[in-house]
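A single protein chain has been omitted from the complex, and every remaining protein chain is retained in its original position.
In order of appearance the chains are A, B and C, and numbering begins at 1 in each one.
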Amino acid sequence: MSMKNTIHFVVLFAVMQMALVWALYIAPPDALQGHVQRIFYFHLGSIWPGFLAFFYVLYGSIRYLISRDLIWDRKSLVSGEIGLVFCSIVLTTGPVWAKPTWGVYWAWDARLTSTLVLWLVFFAYVNLREYIDDDSKRPRISAVLGIVGALMVPFVYMSTRIFETQHPKPVVMGDAESGIRHPDMNIALYLSLFAFTLLYIYLWRQGVKQMLTEDRLKKLRAQLLRLEGH
Amino acid sequence: MTLSIRFHELSKQFGETIALWRVSEAIEPGDRISILGHNGAGKSTLLHMLATLSKPSSGELTFSLAGETCDDVKKLRDHLSFLSHEPMLYPDLTALENLRFINRLYQRNLSEDALRELLDKVGMSDFGDRLFRTCSRGMQQRLSLARALLPQPKLLFLDEPFSGLDRGGVERMKALFADDQMSWVLVTHHLRLGYELANRFWILHRGRLLHSLQKRDLTYEAYIKLCEGSSMEASA
Amino acid sequence: MSGQVLSVFSAVLRKDLRRELRSREIFISSFLFSVILLMVIFYASKTSGVQLEAMSSGALWLCILFSGTIGLNRTHQSEMVNGCYRALILAPVEGGWLYLAKVCSNALLLIVMELLLLPLLVLFYHTDIGKNSGALLAALVLGTLAFTAVGTLVVVITANTRMKDVLFPVVQLPLVVPTLIAGVNATEAALQGKTADNWLQFLVAVNVVFLAAGFLLYDFLLEE
Partner (left out) sequence: METSQITNNHLMFLVAAYSLVWIMISGYVFVLSRRNKKLEKQVEDFERRLAKHGVSSDS
């Protein structure tokens, strides 16, 4: 592990611990929801890097199609994978919070629906390449899907929002930000945002490095097999 | 306008398999090249790359139009044509409708008469209004030839063009390939025709270009020997 | 230049329509499928006691979505028969115009099918389709165009995979959720005699973004 990585890891670890302490201990419980509200710090903390990852997929895919440099394909693929992980966290912690607060696990409100659609779209992006046999096609086809998927994200959000303004809100609706008033709550939220962003960057760098090593090994292996006359 | 292609150290890799390894050659106007090699030698891979269907993994592939290097694939495709065992024609359209479609796709503005003449050239003048679906395999291949010749390409790529053709069809195809205006690159298992028609030979083996020979340097007997692979194995 | 582009565009459009008129395979299959779907939707939601009229815009859009998906898949498959798609790849034309022509022909076929479904809606669901037919037509045309703009791209994307028939709907349907929401709401409003401007604007925006994206991206799919 390089120096930079070690520092990154140490900082990540420290910030993560701080975020946990603030979220679970220092921040006061919510007046209405009690301790369950503490789920929110990590719930919100993971949606942000999730978004970041998906925008990176759009950016990286465009860069790939322009330059045809495989490194951009790897970078956006790893981003998509991590984005999918964070999206899954949001999707699973959400219902766990909703059950005690709203009384139901799932409501078809804007945020939930759009996150679910987002998850489906990027699940397709990450897994599509498994079904493409030709190596030379794989990055190109996935890049096009990545761009189409990422472009759809704003529309998913818009459509679910307009939908809500036209219909009465469900009684059990609770807005995320409205509950946060205490300064310690803010600190907890920002700490967890920071921690998850660091985690995203850390995982992403490891993933990209691994993919590039894999590519190099593949190339070498092909040449070695050639030398041995297979 | 002349079209030539040079390639240097051209490689194509599919994952861990290497289909083509550091192949260098050139195609000049007037070349009639027959590519020989066993199954899996990389013939089709090379043909596809030259026809701009796929891109090389590494190496240089340079196309020149009228002596100048040209990177615009669309412009190049205007002068290339591809004929394979797949007819590339729509089964639910008639022969003439198919040709009209290609005519407009390539912006050739050929008249109806010219299209009929083309059908006549491949011996299909009576079948212009017949649905492509109902044509026999050999007829389909003749129509496919008409399709490939319609844009009057400078360079024609042929991947097993003789499959399904009867004697008459082969004779017609031979006559059309003798056209001096057009160069071509041929991949076929029809050994005799491959020798008769070509003036150059490339011999591929396991993704490598083993020999590049002119016809005057190669007797038919030596050619057959090469094709049967005895010398291929030896020099590999 | 523009004349050439137009000639390619109309050539592809005419070819697609003629082929469909001759074989009618997509049309018949998706229309019959839609009829069956209308029946199934009724019996599937009957127990919850929904009003028939209130269901009709949702039912109509389900028909568009599913039979449209089947139809897009079918058109692309018939393009792959005989390696015809390779001929398109090798032609010296801008991929963007091929894409627009394909979107047009696909959308046209789908819209014709929808127009035939409307009387069935009146028959089965007692819907009054005459209240605001202009808005209804706008909702259907814009929605169908948005659906095919995405679908025409996605069908080529999934055609490159091993399990194309399974993957196409799986990849396509999440991507058309916004179109579905907008389409259903705009249609609903039109059936009640109103015009849902915000939803129509939304559909226009989807169309602009994805037609532009498809125009630029289609060339990258035209390679082997």
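Here, contacts are C-beta pairs under 8 Å (C-beta built on N, C-alpha and C of every residue); 3 or more make two chains touch, one makes a residue touch a chain.
This structure is a prediction, so every number in the text was calculated from the model and none was measured.
The shown chains contacted by the absent chain are A, with contact judged over the whole complex.
Among the residues A:58, A:82 or A:141, only A:82 touches the chain that is left out of the figure. Considering the whole complex, the residue from A:39, A:77 or A:128 that touches the absent chain is A:39.
Chain A meets the missing chain through residues 24, 34-36, 38-39, 42-43, 46, 81-82, 85, 88-89, 92-93, 96-97, 99-100, 199, 203, 206-207, 210, 213-214, 217, 220-221, 224, 228.
In the analysis below, only the chains that are shown with their structure count from here on.
Set side by side, A-B and A-C show the greater C-beta contact count at A-C.
Work out the mean CA point of chain B and of chain C, and you get 38 Å between them.
Once the centre of each chain is set as its mean CA position, chain A and chain B turn out to be 49 Å apart.
For chain A, the set of residues touching two or more other chains reads 134.
Annotation for chain C: residues touching 2 or more other chains are 223-224.
Across the complex, chain C meets chain B through its residues 4, 7-8, 10-12, 15, 18-19, 22-23, 78, 81-84, 86-94, 223-224.
Residues of chain C touching chain A in their complex: 150, 153-154, 157-158, 160-163, 167, 170-171, 174-175, 177-178, 181-182, 185, 198-199, 202, 205-206, 209-210, 213, 217, 220-221, 223-224. On chain B, the positions that touch chain C within their shared complex are 48, 51-55, 74-78, 80-82, 84, 86-93, 97, 101-102, 104-107, 147.
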